[in-house]
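The complex appears here without one of its protein chains, the remainder shown in place.
The block that comes next holds subunit A.
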Amino acid sequence: MSANHEDSESSQTAMTSKPSASSLPPPEKPNAIQTRFGVVAAFWAVILFLGFPIWWKTTSIYRAELPIQEMLDWAGGKSCRPVFPLEIRFDTPSLPDLEAQQLLRITQHTLDDLNEFSAHHLRLKLADEEAQQATEKADTALTVRLLAQDDLSSPRSLLDADTTTLDVFYPPSQIPPPSSSISPLSSYIAGELQRLFAEEKAIMAHILSNNAMGANVNTPQSPNSQAQQQISPQLAESITRRLRRSMKYAETYHLAFSLFTPGSAPSSWDIESAVQAYISPLVQVLSPISNFTIDTQVQLYASFSPTTPPPEYDETQQVWTLKEENLSAFINAAEWPLNPSIGSGPTINFILYVPAPSQSPLLVNEGKATSWIIPQWGGVFILNPPSIPTSESTKGNPPHLPANALTPAFLTFSHQLLSLLGTPQTPTSLPLRLQTLIRIRAATLLLSASSTMGSLARLTESLPSIPIPATVASSVSATLSHLSSACDSLRQGRFMAALASARVAETEAERSFFEKSMVGQMYFPDEHKVAVYLPLLGPIGVPLVLGLVKEIRRVVVGWKARRG
């Protein structure tokens, strides 16, 4: 492409300077020199007045200003110390005010002595005291109702399974005298409370200790090890296992209920009523944490994959058994249409398997179980329906599974769903466990959004050549503001609000980190620019630069000659 230019330049030199040595050509005329100067000037004018602005405009990288230090502070845990002050209300209908306050003070004292993990602590309040300060109301984690009962020798407690109420029955004699600083009743209550929240505390400690932010928070006051010490190794072990089993947090989960059977029956099930009865209420209460969609399907003639070891017949108990070690091969992933994902977000699969009549009843070898969880994937339930005689000798499955036949399966499924979402197993009250789940989620989201911010900050610092679009900057500022509001909510004990803010922060953080236009240039180091510019611009540039140099030299020589 520069051939033409080069040629015109060189032919011009050929004619205007010295073409042959034998006889000198006539000297260059001044207007020829002027013309050459004009040509060079014309090329360079285009380069200077059009080329450079275009180069500047098209290759400059837009980098929006990011609050790098603030982002790093969040990731390092300097901006926020996640604390979980759980508010516990004392309902003391039978006690006079003064005594109740005394009891409260002592119990609080005992609790504080017991608690070594400062980030997670219990704050006791009297019910009527609560009513006075209506502003800045924190979520009440638990209500303790103190009820006097005469025929008791020692206090007794009862946790209501459906509400967040702990009833404590005590013999009236154990009310602490106003002057004492210790009483058996307050120790008892403190112990009970400690026990109720032991698992949650362990999970929190686990989450915080696995993260730079949490670790930083804990070191100055109560070192991690101390918090961990409180937790028995078995509990820590089971928490780790459970966390590994549960799904990664997502904004939306898809629940897929599938009925698989190797034959032609059952071909229908009362799925709608079963979902209505067992799953919808759960989804309802989980709605602050995530969104859920529900899909169902029925698959007939679903066979095991050929590599799966078939169930064995146990003569002694007259049942078919699956070996526990073979359960991982139970799902025929190649043939069963279990969508890996419906839309965005992970799918949680629940499989109801009805074995063929010839293999019924089918149980899992150890312990005669009929269901199991597949970590981070879903759950399976084997339903052995009562077989009905179809003809003289063969047994057949019922063609329809009524709602009552599905009850055990869906109870199991709802339990599996809670486990898969990472709900703790204690205490027995479901509302309490859900509250715990909210706090856990708020903490994990807060930590993960913060660490995403840190990664983004480090990324933009280490790669000065990646562009940062304005959308990223706005996402980052949204993340930071939601993070701090989540942190404030946590400090005030308003965990629902904290979770809502943390969810927004997490979404925004992910959006800013995975911005598409940034990724494109991440793998494009500066050295490669030579390879981009040189092949084309080199050949074009050399004659242009040489022409310019020649012209400048001519001008300088002429100038010197005139002076000298």
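Operating definition for what follows: a residue touches a chain if its C-beta (ideal position, glycine included) is under 8 Å from a C-beta of that chain, and two chains touch if they have at least 3 such contacts; residues count from 1.
By definition in this document, contacts and distances are computed from a predicted model.
A.B. asks: UniProt names the one chain left off this complex as which of "Chromosome disjunction protein 3", "GPI transamidase component PIG-U", "Galectin domain-containing protein" or "S-adenosyl-L-methionine-dependent methyltransferase"?
C.D. replies: Its record in UniProt gives the absent chain the protein name "GPI transamidase component PIG-U".
A.B. asks: Just one of A:A161, A:L300, A:A470 or A:L537 touches the chain that is missing; which is it?
C.D. replies: Checking the options A:A161, A:L300, A:A470 or A:L537, the one contacting the hidden chain is A:L537.
A.B. asks: In terms of residues, what is the contact footprint of the unshown chain on subunit A?
C.D. replies: 1, 3-5, 7-8, 10-15, 17-20, 25-26, 29, 35, 38-39, 41-43, 45-47, 50-51, 54-55, 57-59, 467, 520-521, 524, 532, 536-537, 540
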